[in-house]
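Every protein chain of the complex appears in place save one, which is left out.
Letters A and B mark the chains in the order given here, with residues in each chain numbered from 1 onward.
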Amino acid sequence: MKNVKYILSSLVLSAALVAGISGCGSPDGSPIIQAQDRLRLATTTSLYDTGLWNALEDRFEQEQGIRLDILYAGTGIALEYGRRGDVDAVAVHARATEEQFIADGYGIERVPFAYNYFVIVGPESDPAGVKGLSPEDAFKKLHDSQAAFISRGDASGTHTKEKAIWKSAGFDYDTVATSGSWYVEAGKGMGPTLQMAAEMQAYTLADIGTFLAYKAETGLVPLVEEGAILLNVYSIIVIDPATVEGAKAEKAQLLVDFLVSDEIQDYIGKYGMADYGEPLFNPCAGNEPAS
Amino acid sequence: MVPLLKGISLQVQSGDSFLLIGPTGAGKTTLLRILGLLDRPVAGSLNILGVDVTGSPDRHLEIRRRMAFVQQKPVAFSCSVFENVAYPLRWRKVPKNEIKTRALEALDQVGMQDFADRNARTLSGGETQRIAIARALVTRPEILLLDEPTANLDPNSAGKIEDVLAWVAREHRTTLVMTTHDLAQARRLAGTVGVIMGGELVECGPPQQVFNPPQDSQIARFIGFKLAEQDFNRMV
Partner (left out) sequence: MTELWQGILRALELLVKFDPEVMAITFRSLGISTSACAIATLVCLPLGSLIHFTSFKGKRLLISIIQTFYSLPTVLVGLLVFILFSRAGPLGELGLMFTPALMVIGQALLVIPLMLGLIITALASLDKTVADTAFSLGASRFQAGILALKEARYAVITSVIMGFGRAISEVGLAMMVGGNIRGFTRTLTTAISLETSKGDIELSLALGFILLIISLVINIALSRLQQVRTSAAH
């Protein structure tokens, strides 16, 4: 009986090990310890939560035959991964931060590949009455009425934009952030932040793409959609191997070329039509879009 | 720190049967463990089988493998009786078929051959004692140290064990070093008797000498008391 137990447990153990190891590999069976050949991309949560990357990932992997690993991280964290060399490219949306990143030597160049707009969203009842205002005026009203507002609070592109709006409206950000319990720092990705806003019937700033993707389940409505400051440009930056050791710039460049290719730009421009009635992104093929 | 043993000077001849007696707590087990290289004396020198084993433990394993020890309250390993007895042979890398023969032979010597497949943890105190002895005998040691080996046994089994020990001492010229509370046993088995009292070896010599001590000495009192106690126990 004891022998049977030993044999059984070693069988189970070996099976688990084999299963685990094969499960760790890619579906085509390549082994796990080949991190060297995998292309790593850190992407902003708002791109990921729309599901755009899921669709593009499979296509890229098939067309190029390169394993693409996508890490879900706010802009701040994504850039940090880039500085450390743990990813080979970053896809984020905070222009000033990106340009600083490149000036510091970590990135080669900034290639915009899609854009949309931020919107200020909130409950349909709009208790603070911000509908139709300019972004700056809307923020002023939210501050004055102490309406519940959820901030990303995570140095993401969205958070950076939020800070820019506060600044543009004449506020000192740190003062705003600590001025009361109406201002909530979520510390989460865009999708989860929208959900939190829905739970608390609060306002928040979101990119139109993620907002539309989550619209059905959150029940929030767009209240402020016009304003130059709301432009939201997504760019991809290849990490510079001259500064960051081990960055796979060549492979990353393939991804960049893929994203700005006519075919994919077309795909991006149509993404979301079927599910949401309007596209979530506008293509811009490597050029900074005019406001 | 109170020393357990004081100034013991002892020589045991190869092939002799040395029986150690004395009141409880006198230091019998302590001395036996030192002789068995299980504990180290704070001071003094120790020479076993011609090898100076004081201090450096390098040669200890080698010497320990030529001896075997049976504890006062022996503990069986949690496996079968056969496996228990086979362990010391496995440790010495004895070939498999030889292990089987010798283990069964040792069990036979202590009358436990029918218990080979039993879980050793389920044995009674007396049965455990017997397999502990078998476990020691199986290694064919040059020196066999036993701490009150028949203490838990009924007279019948005790007698059988004594026969085995006597046989082993005779046939294989095994040196026996044994502690006991049974003075009659000491008289039966011993070539030399040692008496420990209060940590000191107060008497050492052939049985006739030791069992006829000066009338008035503490040894006489101890032996007299012990003999009376044993007579009493036999009557009851």
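Worth a mention:
Assume a contact is a pair of C-beta atoms (placed from the backbone, for glycine too) under 8 Å apart; a residue touches a chain by one contact, two chains touch by 3 or more.
Just so it is clear, the structure is predicted and the values come from calculations on it, not from any experiment.
If you put the hidden chain back, the residue from B:Leu38, B:Val51 or B:Ala228 that touches it is B:Leu38.
Interface note for the absent chain: among B:Leu49, B:Val75, B:Ala184 or B:Ala228, the touching residue is B:Val75.
When you scan B:Ser17, B:Thr30 or B:Thr139 for touch with the missing chain, the hit is B:Thr139. Mapped onto chain A, the footprint of the missing chain covers residues 13, 16-24, 26-27, 32-33, 35-36, 38, 40, 49, 54, 57, 67, 69-72, 83-86, 188-189, 191-192, 195, 214, 217, 244-246. Across the interface with the omitted chain, chain B contributes residues 36, 38, 61, 64-65, 67-69, 71, 73-75, 77-79, 87-88, 91-92, 121, 132, 135-136, 139, 145.
Please note the rule applied: only the chains that are shown with their structure count from here on.
For the pair chain A and chain B, the distance between mean C-alpha positions equals 79 Å.
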